[in-house]
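Notes to accompany the following structure.
What you see is the complex with one protein chain gone and the rest in place.
Chain IDs A and B follow the sequence of writing; residue 1 opens each chain.
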Amino acid sequence: MSRPLTVVALLVIAALAAAAPLAAAPVNENTVHEVAAQLRCVVCQSLSVADSPSETAHQMKAIIRERLAAGESPEQVKAYFVDKYGLWILLAPPRQGFNLLVWVVPFAGLAAGLVLVLVLARRWSRRAAAAPDLARPDAAMRERIQREMAEREP
Amino acid sequence: MTPELGYAATVAALVLAVYGSGAAAWSAVKGRSDLRASSERAAVGVWLLITACMLLLVYAFLTFDFSVKYVATNTNRGTPFYYRITALWGALEGSIILWAWMLSLYTLIMVSRYRRTQPQLYPWALAVMLGIAAFFLLVMTIPAPPFERLSPIPADGRGLNPLLEDSGMITHPVALYLGFTGFTVPFAFAMAALIVGRTGDEWITITRRWTIIAWYFLSLGLLIGGWWSYHVLGWGGYWAWDPVENAAFMPWLTATAFLHSVMIQERRRMLKLWNLALIILTFSLTIFGTFLTRSGIIGSVHAFSQGSVGQFFLAFLALVVLGALSLLAWRLDRLRAQGELDSIVSRESAFLLNNLFLIAAAFTVFFGTVFPLLSEAIKGVKVSVGAPFFNLVNIPIFLALIFLMGVGPLIAWRRASAENLRRNFLKPVLIGIAAAALCRALGVANTVVLVCLALVGFVAATIALDFARAARARRRTGDAWREATWGLALRQNRRYGGFVVHLGILTIALGVAGSQAWSTQTEATLNLGETVELGGYTIRFEGLQAAEESNHFKVTGAFTVTDRRGPYTVLTPAKKFYPQEQTPIAAVDYRLGFFEDLYLVLGEFARDGSHATIKIQINRMVSWLWIGGLVLTLGAALAIAPERRRTPAVPRAGERAVA
Partner (left out) sequence: MSGRRRVLRWAIPLAVVPVLVLLAYGFRTDPREIPSPLLGKPASPFALTTFDGKAISLASLRGQVVVVNFWASWCIPACYDEAPSLERAWQAYRDRGVVLIGVNIQDKDEPARRFLTQFGHTFPNAPDPSGRVSVDYGVYGVPETFFIDRKGQVRFKQVGSVTDEIMKQHVEKLLKEPA
């Protein structure tokens, strides 16, 4: 196609697209539930909006549904609530800034613990390699060992 | 008259407890048995006086004595009889009395068991326990007196919080506190061991049964709490990672770690320092838990915060933690690590990892619970830390722990050879993978659930295989079937009790996994006669009924439920309107099933009964949590049963009988 014609065609398509009404996104109940599960019910203490049986949670869920249907993304819906209530409306803090700490520290602690356990295990097994063996069992002990071994091995 | 008597009894008990603690300590220092006997009598006196306090308070409840503030706040003339008795522990002051009473009872039991058998450790343990009892009595005397008077005397009381009018309320605090206070005994003996310098295995051997019993009651308390949340609160869940739930969960985690690591100390004489630190941590966490519940510094549905109680508890917590850790630091030279590991692939390592993961989980829960406070202190911003965080971090840890449950009991001590590994684990691993594959084929898509199922299959297979093998060995040496199986379990009751407890945990794990992944719900507003469908059930709204109860007004909805086979049942969820509460309380109706529960909550309704809004939930696998609790009970009972051995070896000349 010649250049000017291409431009005109693109302009026409763009104009048509702009003129088309914003299609209301069919709202998936699962999405509503997902967003609601990340928001804290303001009248209960630890329940999410999804779980709470309270009237407030009910109304908040309706608002979530409304906003999603109007085309907002889950992130935008959450941002709306944060704007109105503050960060505490989120059931888990966003992973940025100071709040990154709460997400990182437990894993870091676990990793540090693993390292510690490994280091200790190494140190103790080296010590054992240096130490001599156990005392030899006496007759009664030997009989008992044999009896208990019989119980364990097929 | 009652309040004055009660107050006098409290003060007297406090004085006796302080005296008894001091006398016991002094008797240990100076070796004076007369002082020791005196402190024992003081312990008896403390228990008698606290019992008297409880009885006086119950009497006040039963006689509607609204001159006592506690009675007026927690009951009214309409409160049913049995709730008037259990209202005793329905709020702050009463819960302290319950704690103090259990503590004094445990002290008496400890006195009767150990006064002759443990002359060195026992006096110090008694001193510590009476000292702790004295603190709780101090709280009863100053910041939270249960017998405070109300003037003028109201005609009627306010009434019990309606959420507490439930059987869960009767049992949950009792079980929970039996668990919490139970850990005082091992803690007291650990302190005694540190003070006296006998930091060997004695204090652990003495307190082994105490630890299991306390651990069991704590587990039971947590499960009953979950049950209560499930069938009363109307949200269909059993655990919300609420700060106070977390506060009870943390000591459970560290106590589980402690339970396991003492086994290493028993067998291999290792980890002495660690075990002492663990019991200090566990006990401190129980105090931290009560501090959190009563101080109001972190908001929670449970918090019964009031006045200066929080400060008392914080001061006590500081005293306990700093004091106990200082003792530990002082005796550090006696606790030189004697660790010896032959190989990293061994039971010792498995136990170390078990401890690591449990402590990591406890730390996660702690950090998440306290983080909002930290954020406010440092950044001045209020944030919430809730279920999404706790689930994300804890699920991998719990899965790892399930894996270890299968590995630990079977892997060899010291060094596990390739042969040992193959023999014990090859089949279970295959069975685990097969179980997951089967479930995948049946339609389970959630990865976490599949991993969980694989691990549960693996662990269950290890237990079954081990038991079968041992039973077979006995059969081969001539035992009858019953002896080979039942007798085996009784004879090695610690091992098999542990196995049964692990099976209980597996059942609970399955319940949690299933309920999280497979439950569904919906909401609907129905006109009279209209139906809604969910998961094979058809629910029809039949009408509303209103009734006046003794202390509330109740509106009940009737809903007939039919399933694929025909009419199933009629559910009657209700809304209860209590004059003292601002919003109505939902009374859920449900039918429990092995694999699924049908759960109905009544929401808004029209005055004339023409329509009603309901929330329907099909909660799957939740019953497995309660069944798991029963299995836990059997396992714990087996584990603490008195040890029974095969006919003892006839002692030959010059040898002692092998006990």
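The definition used in the following text is that contacts are C-beta pairs under 8 Å (C-beta built on N, C-alpha and C of every residue); 3 or more make two chains touch, one makes a residue touch a chain.
Treat the numbers as computed from the prediction; the structure is a model and nothing was measured.
Although it is left out of the displayed model, the omitted chain contacts the following shown chains in the full complex: A, B. Touch with the chain that is not drawn comes from one residue among B:85, B:150 or B:314, which is B:314.
The chain omitted from view is touched by exactly one of B:296, B:487, B:535 or B:609, namely B:296. For subunit A, the residues in touch with the chain missing from this view are 42-43, 55-56, 59-60, 62-63, 81-86, 88.
By the touch rule set out above, subunit B reaches the unshown chain at residues 291, 295-299, 310-311, 314, 317-318, 321-322, 325-326, 328-329, 332-333, 370, 372-374, 376-377, 382, 582-583.
What we mean here is this: only the chains that are shown with their structure count from here on.
Taking each chain's centre as the mean of its C-alpha atoms, subunit A lies 26 Å from subunit B. Only residues 37-38, 40, 44-48, 51-55, 58, 86-93, 98-99, 101-103, 105-107, 109-110, 113-114, 117-118, 120-125, 127-128, 131, 140, 143-144, 150-154 of subunit A touch subunit B when the two sit together in their complex.
Against subunit A, the residues of subunit B that register as touching in their complex are 233-237, 240-243, 245, 270, 299-301, 337, 339-344, 349, 352-353, 356-357, 359-360, 363-364, 367-368, 371-372, 375, 378-379, 381-389, 392-393, 397, 469-470, 472-474, 476-477, 488, 583, 586, 601, 603-604, 615, 649, 652, 655, 658.
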